[in-house]
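The complex is shown incomplete by one protein chain, all other protein chains being positioned as in the whole.
Residue numbering begins at 1 within each chain, and the chains themselves are lettered A, B and C in the order written.
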């Protein structure tokens, strides 16, 4: 089978590089187009971007010429968007209108009614809203989104707890600097320090999960009915968001019941190449998960959970630029293929 | 007035060094005795301890000879204890029996019924239980304690909220490595990492505040009646515990009412040399308090509070080995002087 | 005596803040003017600058209105310049022409023939070149400079070694992030990492010391005659440049002779308020100096030296934004007062 042509919008930034890393030897997608701002367009990728990942940049990609973020210049069946939110607002619809599938990591359209906000393990059935979207907007292509990186880490473990009747969630995050992009956090701000504020993050964490864990009734998504109160903090960690959760549930399950529900969680996505063997890994050691030791589990796509104790309290942790960003979009795209949308 | 003779038990460790720093030029106390384990006893302090604070060790203290942790060798009216919990169990009563006042930073006796667990700004009236203690135990001296470092940072801001009827507290901490002592946290464990577990810490945070904020009825302390659920985490910060709090209150105050209550908080301890001008500092910038920038406020004795928002949620932060350890014990000792107990 | 009116050019940046910290309660200077770019001019300092030092910003300074970097707007007898090098090129002469003394921390004029490049402990006699400068340029005011932060740390300990006949120097630096300014080093670049390159730094380290340690013959400065080879590296340290030195000397002194020469070094500047009691501190512990423990010695103005061993090799370390920047300029200004130039 011929590979599907894939482009990356915003290819030079931190998440753009993770997209390239995830797509460079993908079995279903072929990287055909790298798009970035005017400053980069026309240059070889090697010159336009300073490669900052620990994995190596393949020579053939380094030699690709960067194009403008314009549907006429991008040759692709699907584009992965790592654009700044302001740019995405106008650019992503233009690609969808031009017949492209858009898998966006940007926040602009996440909470828009007819746009699916996907974690394949949680709500793959929300994809059906694309019919509504296309009809309403008259697009040949379509637009899908994945959640904020902090949202993903705790929404995944909430999924198997839905059956206990979630009533309220408290979440305190300890987030890695890579979540803010390469220039996002100056070293003088964070070396040996904690910054107890990340602009807009708490709002995203308090609204996205209810949509993701909501019910699609054929026409619209009805949000899940529980409250979330978040407190978000930056810590001196390169990659990996660690989150402390309190979940109050109607059925008042024991920690062991919660643990078992997480162990039993099987989203049935083994046929997707980027899907980890286990979406949720339960750690039984008292001091895990830890970002340094656990963020690369499942090639960076697993969320690790530990310290499940009365409250119900637990810790969850995952790789914010893989599971929480580029990998999330790529998994969404694989789901599109599986569902015949691509 | 002649100064009061003060000794330090466990003088060579991280908190012991902070005791020396706080006492070396104290207006009321004179450092007369440094006690440590057999390994150190008999040596000059300079040789027994590797000084690891940023302030300088005065030469006259460096030249003092370390003695054994034994009331017969320690010449002091009051001893400050930074002993390991196991040692403190037998040693602190021996000093109290020998007529010494003991101001302990150790956990061993904190929750014992007739021992005051003090934050002078919160419950100075609990000191009256010393009468009960002396009678019951037949001691000439007596024993006071200060709370765990993590407890102090959030109990202080809870104090002015008591009037709103605290019902429950959720607390997530991001704690500095110095809380574990000099050898406590290997660099390989924490560089670029988060450890979501600190042995025994959550239990202390969930039991000490109710005693501190409880009521002394002349005979015993009746615990305050609210629940606490804590999640404690270590982050790569040298000094300063940052804590995210959620406080549910009967009266449902607004964030502005909470802020005002904290601003108005005046414990009336200005006559104690170690007491900061403001026990609680309210920061209005969106990204404060931060450990690097705020831990030295009030010479390390103020707790800084910020991000007071609906929930009620807020952030509090203080210096764990000053406000949370040595400085806490010294402030307790100053209170003893003020109350005529020394 | 009335205080001398002092202004700060570039008052909002990292070094500008250190200037304010050093001048806010200075016995000889009074902070009368804070100048910064157009973006800041007209605002209160509190709004124009985000204060990022651990010390507190006094309220009266926070309320000062920032002015433009223009001699007509700055009311001062002396201005301290923390301007970007490109701006300094035209602005500093304008202030000197307008009758101001300029004490610059910027690199623009350091190596210009008639401009003194001062470390008061090393070459206060170079100040006499100001006569030459004023005559040549027709300025009412004048311009002095201090060296690059990395240069200062190793040039100070070289001074007492000049008598042994320095022939060549090898220097490897491990530099703090604050040397690059607040936004200079992204956290993603340096967390758990070393960057073995700092643009332009090696060139400065290889040319400035010979001028500083050179001889002023009444007309010009004749550079000292030895070679320097530098390798400069950034490490995850907030403040404090650590440098490994190899110094080859004609007289081949023993480590003990070198140590004694450093101990004996007495520049005779005790009457300057910012001058530390000891310009050079010799540490005899095997693992010192260290930035965290030693950078604040002498209020951040001492350079600490240790591990003097065969080679001759040694380690030197000092606070890069105090001794190496703002404090250096302020000490220069105090020297100007002492010499009657202000």
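Basically, a residue touches a chain if its C-beta (ideal position, glycine included) is under 8 Å from a C-beta of that chain, and two chains touch if they have at least 3 such contacts.
As the structure is a prediction and not an experimental result, all values here were calculated from the model.
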Sole residue of C:218, C:286 or C:340 that reaches the chain not shown, by the stated touch rule: C:286
Residue touching the undisplayed chain, where the options are B:12, B:178 or B:207: B:178
Touching the absent chain when the full complex is considered, from B:61, B:190, B:244 or B:258: B:190
Residue, one of A:5, A:52, A:137 or A:339, that touches the chain absent here: A:52
Full-complex contact with the absent chain, from A:83, A:293 or A:330: A:293
Touching residues (missing chain, whole complex) on chain C: 170, 172, 174, 191-197, 199, 229, 231, 233, 235-238, 240, 242, 244, 246, 286-293, 306-307, 311, 313, 315, 317
Absent-chain interface as seen on chain A, which is shown: 52-54, 56, 191-192, 238, 292-293, 296-297
Contacts of chain B with the absent chain, listed as residue ranges: 14, 52, 177-178, 182-192, 236-238
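Note that only the chains that are shown with their structure count from here on.
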Inter-centroid spacing, chain C versus chain A (mean Cα positions, whole Å): 47
Whole-Å gap between the CA centroids of chain B and chain C: 40
Chain A and chain B: spacing of chain centres that average the CA atoms, whole Å: 42
For chain C, residues contacting two or more additional chains: 52, 191-192, 238
